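Heads up, one of the protein chains got dropped from this complex, but the rest are sitting where they should.
As written, the chains take the letters A and B, and residue 1 is the first residue of each chain.
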Amino acid sequence: MRPVLIKVLLAVVMSLPLPALAEIAVPDGPKAGTVARKEGLEAWERMFAVVSHPRCANCHVGPSDRPMWSGESYGRTRPHGMNIRAGESRIGAETLPCATCHIGENSDVAHSAPAVADDWRLAPVEANWFGQSAQTICNQLRDPELNGDRHYTEIAEHLGHDVILHWAWDPGGTREPAPGTLEAHIEDILIWGAAGMPCPE
Amino acid sequence: MGRLKTIGRRAFLVGSTAVVGGVAFGFYLYKKPVENPLLADLGSDEAALTPYVKIDAEGVTLITPRADKGQGAYSVQAAMIAEELDVELDRIRVDPGVPSPAYWNRALADEAVPFAATDQGAMATAARGTVGAVMKIMGMQVTGGSSTVADGFEKLRIAGAVARETLKAAAAQKTGVAVASLRSQGGAVILPDGTEIPYQELAADASRIEPVTEVVLRQPEQWRLIGKPMLRVDTVAKSTGTLDYGIDAKLDGMVHAAVVLNPRQGGVLSGYDASAAKDMRGVKKIVPVTGGVGVIADNTWRAFQAAAAVECDWGPAVFAPEMADHWAELEQAFDTDPDSRGRDEGDVENTLGQTPLTSEYRAPYLAHAPLEPINAVVLIKDGRVDVWTGTQVPRFTQNNVAAIAGVEPEQVHIHAQMMGGSFGHRLEDEVARRCTELAMEMKGVPVKLTFSREQDFSHDYLRPAAIARMRGAVEGGTVKALDLAVSAPSVLTSQMAERQGMPMPGPDSSISQALWDQPYGIENYRVTAHRAQNMAPVSSWRSVGASQNAFFHEGFLSELITAAGGDQLEQRIALCTDDVSRRVLETVGEMSDWGRELGPDRGRGVAFCMSFGTPVAEVVELTNTPDGIRIDNVFVATDVGRVIDPVNFENLVQGGVVFGLGHAMNCEITISDGGIEQTNFHEYEGMRLYQCPQITVKALEHNSRIRGIGEPPVPPAAPALASAIFDATGVRLREMPFNKFVDFL
Partner (left out) sequence: MKLTVNGADYALDVEPEMPLLWVLRDELGITGPKYGCGIAQCGACTVHIDGMAVRSCSVEVGAVDGEVTTIEGLGTRESLHAVQAAWIEHQVAQCGYCQSGQIMAAASFLEMNSEPTDEDIDAAMSANLCRCGTYPRIRAAVKTAAAKLNGA
């Protein structure tokens, strides 16, 4: 990484307030192997409704570095306006840091830039969800090569403490939140995992 | 008193040279000198040699009465005076002056008469003189119609020359040196031995002698400033954040206000509940204003917050509530008697034949949305009213504020502020009116009213939505007949009659502006304008009727030329009847190397429009990429007779192209429940930098009259883009915004 980028990453972090203590405890969930495949697939269906929802998928754009604008509040599906490029840094450090606008607290003002107490950023390239099928996303999530080498309980943990993910259920303004609740989503991950991470054929 | 009378006559010098013809409405009144407004506040050692030049101990102040909304008006006006006065632009002060009939705008009259700009015949000239006389009597100090340079080019240079020669005469009297041996340079009269006498030292003497009335204007080859790149007087301030706009005005004890107005534009306030808002921090007063509620607080943000917390009961819509109704109104207007038939040549009906080519084109409402939201500061104290606001119509504002405050217009003092854009919005003065209503509740305290961006959008007066129905016939490879009918609401009635109380009888030439007056020689050619009723209130939007009509006219002309199998540029050149315009078309062809192979997935289009007497031709080149259309290049050729500042000129042309393209691609205002749906820039972007093409500009100087450039580059942009999109993709766009039909990169 170029030295200039390190400089800006530092600046981004330094200019943000301390993260709010918003992490949530992740329950143990059912024991592995105690959940039937059918039940696991049902949990996956609910998980898919979340991960394919615009609040999540708009920033899970795979190899592209353009966040998307899709869903009810945007009218038509298109890349984020203003020619936004998150770059290789995934935080816009090469051109315009996401945090130039997505900074501070989440706002309820309609159409303002949402923010959380963490760097606003795109998801990793491997987590490619936007416009992808349930099968493709499911296979990504259970593939250690693509899921950050995480056991399913670690995926659940990740949901528990990464506050940018919590934003999906509290998006501010007039945005439609992701379906269900964060807690239910974590529970579904644990059920799906305990069923052996089944994916639709 | 003797001195006042002497200088009073001097004002006449400027007025009289600007006067041509002299017909109708009382010769006496027309020729009567107007009072020099600079005399009112003059100190004993100051001189106001003309209404445009003031000299005091501090130095030279040039009065630039045409408003600066970003187009560099202060700079070009100052340059025209300075050219003859022999002062340097970085050594003088610029002041917009006070509203006064002395600053009436004659060139604007050119647009208000039913004669094409190319028509220099006796009837057209006489008509312009008549309307000009009316405007003078009304004291129409208006900035608009791209008229600042056209109106000031002679007037301001003469003002500079009169002041210079009078100063030289004063120096001659003081030193005993003959005037012929004196020179002037750098704000001083220079004696043969090289001694410099600064103008300020001559001011008092100059005010006591008879002014020099015989002046000879310098020839272009003698010009120091005009035609050469100059540093605008506001560039450094605007690059260091030190220029104060109206919104930045700071007065002692000032309070900050916001309004929340009926979202059904023009609707009334039926009732309101301020119980939640009144106890919010910083709130001083919550009062009803026309059409809504005003909140006065100690900080703009607190005023915004409290305004949002007021619960209002709004009256019903005052015009057709839904957008579909507006389109229906426009359609119905085609069945009504025409408002005007600006052109009717040949035998259109018979040459159209049984199977003419037909097309319907549409243009949406648009907002002005200058980046600085509209604002004003009003202070009412001891029967005097002071108004700080950016305005293109200071005289109207003076009268309107006076009526609300219950004082005479002379007691209203307008302090014209620099504007962060306008595009026509500051031809309106609703913010000064609402602010005056609030200031009446806080007498003795300066009240600043800032419209939130949402209020600015939802209470803008719009560019008219319009429909054109066109028929045509081609024969032998060329256009044989063109029959254009347009339907739009009347800007003149809405803006001038309904909001400014100036009756506007007769047809509204803006409905068919740039349709009936284009320099094309089509044998059978007819233009009919219909006036739609029950529409949203509308206003002048950068280039006025030309902004939509050029899209209609040039768009359909392109279809006809395609049907005739002709070349878009060659056919336009062949049809053109005006030498200046033809050269503009030929030039844009040379600039763009028209006809060269562009390569796969690329296309080009050309369009022409003469508006405000300025012919502009634009060529758009683009690429149809897998991710959408990318505009690569725009070439612009134009002719304003004389370019004052080539740097600012190029900037304005480029900006006009961006404005024309951006709105054609990306913008519309729609109506629902009697109100404007778009509330901020997320749904009304115009153009952003990444969509901006390379824009190459060439100015010719063959036009026999000097013309403006603020608006004329806008109209050809949309049709040139549509034509290029057709060339690249085969998709014919007949409705704006284009992004409803094609994707842009």
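In this section, a contact is a pair of C-beta atoms (placed from the backbone, for glycine too) under 8 Å apart; a residue touches a chain by one contact, two chains touch by 3 or more.
Please read all numbers here as calculations on a predicted model, not as lab measurements.
*Asks:* Out of B:R232, B:K284, B:R395 or B:R433, point to the residue that touches the absent chain in the complete complex.
*Replies:* Of these options, the touching residue for the absent chain is B:R232.
*Asks:* Could you tell me which of B:R281, B:R384, B:K443 or B:H702 touches the chain that is not displayed?
*Replies:* B:R281
*Asks:* For the full complex, which residue in A:T100, A:T136 or A:T181 touches the chain that was left out?
*Replies:* A:T100
*Asks:* Looking at B:F659, B:F726 or B:F744, which makes contact with the chain not pictured?
*Replies:* Touching the chain that is not displayed is residue B:F659.
*Asks:* Of the residues B:K69, B:R264, B:K284 or B:R707, I need the one that contacts the missing chain.
*Replies:* Of the listed residues, the one touching the omitted chain is B:K69.
*Asks:* Take the complete complex as the reference. Which residues in chain A touch the chain that isn't displayed?
*Replies:* Listed in rising order, the touching residues are 4-5, 7-8, 11-12, 14-17, 82-85, 87, 93-97, 99-101, 103-105, 107, 109-113, 115.
*Asks:* Could you please point out the chain B residues that touch the chain left off the display?
*Replies:* Listed in rising order, the touching residues are 69-72, 231-232, 234-245, 247-248, 250, 256, 281, 298-302, 304, 369-373, 419-423, 450, 452-453, 647-648, 651-652, 654-659, 662, 680-682, 685-690, 692, 694-695.
The definition used in the following text is that only the chains that are shown with their structure count from here on.
*Asks:* How big is the gap, in whole Å, between where the Cα atoms of chain A centre and where those of chain B centre?
*Replies:* From the centre of chain A to the centre of chain B is 49 Å.
*Asks:* For a test of understanding, state which residues of chain A touch chain B in their complex under the given definition.
*Replies:* Interface residues on the chain A side: 75, 81-83, 111.
*Asks:* If you look only at chain B, which of its residues touch chain A in the complex?
*Replies:* Per the touch definition, chain B meets chain A at residues 679-680, 682-683, 685, 688-690.
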